[in-house]
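For reference, the structure discussed in these notes is given below.
For chain A:
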Amino acid sequence: MSELLPALLIVLPIVGATLPLGVGLLRENVGWSIAALVLSVEAGLAAWLAAAVYGGEGAARIVHVLGGETFGRRGATENFVVGIELVADAFSGLMVLLVAGVALAVLAFARRGGPRGNAFYSGYLLLTGGLMGLFLTGDLFNLFVFLEIVGLTTYGLVASDRDAESAVAALKYLVIGTTGASLYLLGVGYLFLRTGALNMVDVSRSLAGEPEWIDGALYGDPLVLAAFGFIAVGLMTKAAIYPLHTWQPDAYAAAPDAVTVYISALVSTGGAYAFARVTWTVFTSEFFAVGQNARILELVIVLACLSVVLGSGLAAMQRRLKRLFAYSSVSQFGLIVIGVCVAVHPAGGTQATRLAVYGVVIHLLGHGLVKGGLFATVGALAHGTGARRVREYAGLAKRRPFLSGSLAVLGLAIVGVPPTIGFLGKWYLAVGALNTRLWPVIFVVFASTLLTLLYVARLLEKLYFDGPAEGAAPAAGPEPEGPGAPGGADGAVITDGAGSLSYGMIALAVSAAVLTVLLGFAGSALTDAAQPIAQAVIEAAPEVSAGG
Partner candidate 1 sequence: MTPAGTGVAPVAFISAELVTDVFLGTATVFILLVVAMFYRVVKGPSTQDRVLAVNVLGTNTVVVLALLAAALGEPSLLDIALVYALLNFLMAVAISKFTVERGGVL
Partner candidate 2 sequence: MSDRQPNEKPVVRGADGSESAYVESQVIMSTVRVIAPFSLTYGFFLLFHGADSPGGSFQGGAIIGATVLMIAFAFGIESTRNWLRNRTVVVLAAGGAAMFALVGLIPMAYGANFLEHPFYHEQFGIKTKWGLEAIEALGVAPIVAGVVSGLFFVIAAGALPATEEVSEDD
């Protein structure tokens, strides 16, 4: 029965997405209720899938062969897959849980704060279905299809405020994101040209030269090298790595608050996951051990390091909260990409790989949670008080103790202060890099932590130790609805609560903070969950199979 779950997880939100429009012919504003219903079921299914994956000894690899015997995998497993497979393993199982949880939680925010309308919730459900597909597919081309679904719906949702700023941001995202997806497709095309296969495991086996109709490993083939280059650039665009990050701050800052929470937690995570998946599962560490191939990896690491440093540096210079945390995402995804590369770098031993994989998995999960929570808190504070800039946060702690508290906790998690999940991820990444003896990387991680501490501390100082300065009172009232609205008009009256702050928003922010700390204590459980992935990367096995 659990073999059916991967397909159901993808199809259910997509079917759900047709409902708000269809039922919308009869009634208005049914979108939220339909989305809540569908996503509750979805969360249940995701939990079931996770239980099936992690329930037994080690981690199970649940495969759903689309089209069944005839159109999917025929006969013994040594044969290639003729159709498409969905795979839920230790890696995707965790991610699916994250998607389902965040999608459901953000609805609590969107009830009051989000854009309304049936079309919006159709897009929201489509995005969820697309992300599920992105994390569950085991096919390179299918991954592209889901990248497209995720991309298209995200462009739409970013512009759902329909002010000029968000339209421009969405357009920029559209152009850059589509270019990235096209480059990825080009890379997949090259791989297909060389191997004649699209299934990730089959491509990986072909690259290793396993099938008898391919003579020898293809690791030195110029087409395969170019394919990795295209795929890496394409997916790094999606994950917003310097210098391909330019779409991200605009998109995060201009999108409606609920959408920012959602896309900051999941969309770039999808890009980073795809990069890790392709690097680890399709190319494997053996590809990088051949000849000078590790140089490509080092080039990517250099870009990622730049991303880490410049991301935190630019974040420290921002005045608007949403922009600040958007740049911080650039830096965090830089860390994740570093981890992905370190894990397969030939200079590292088994231990380095293991630690780096733990770091990537935990940081992907943790960043999704923390960044989503941060944007939820910032959004809730903006809805409650109208404050969107750092200076408007002066003394807010007294008026909004819960939200300020969760902002503090989540901010410290971004810095990497124990005992939060942010600390765990960063710790494993740093120790992994240490084991590979990539000293510049250690320095970069350290520098970025200091920069992050700088802006988080500044924020907390404003929040807790600054009284509301005269003349710099937060702009309040219904006026600063759009992010582009001029804030901080002198002598504006503080009307506490612009009326749109809901208990759902506060609950979301606080529970994200609590979960961040709780998971910080669950280090061993998380590394256990990530253990099969690390094992597969170490063995350069294309399949993440039961823990061994």
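Inclusion criterion for the candidates: all candidates are chains of the complex that A comes from, given by their letters.
Here is the rule we use: contacts are C-beta pairs under 8 Å (C-beta built on N, C-alpha and C of every residue); 3 or more make two chains touch, one makes a residue touch a chain; residues count from 1.
Predicted model, so just to flag it, every value in this text is computed and none were measured.
Enquirer: Consider chain A on its own, then decide which of 1 or 2 touches it in this complex.
Expert: In this complex, among candidates 1 or 2, chain A touches 2.
Enquirer: Flag every residue of chain A that touches candidate 2 in the complex, lowest number first.
Expert: Touch residues, chain A against candidate 2: 1, 3-4, 7-8, 11, 14-15, 17-19, 21-22, 24-25, 64-72, 111-112, 115-117, 161-163, 478, 481, 499-500.
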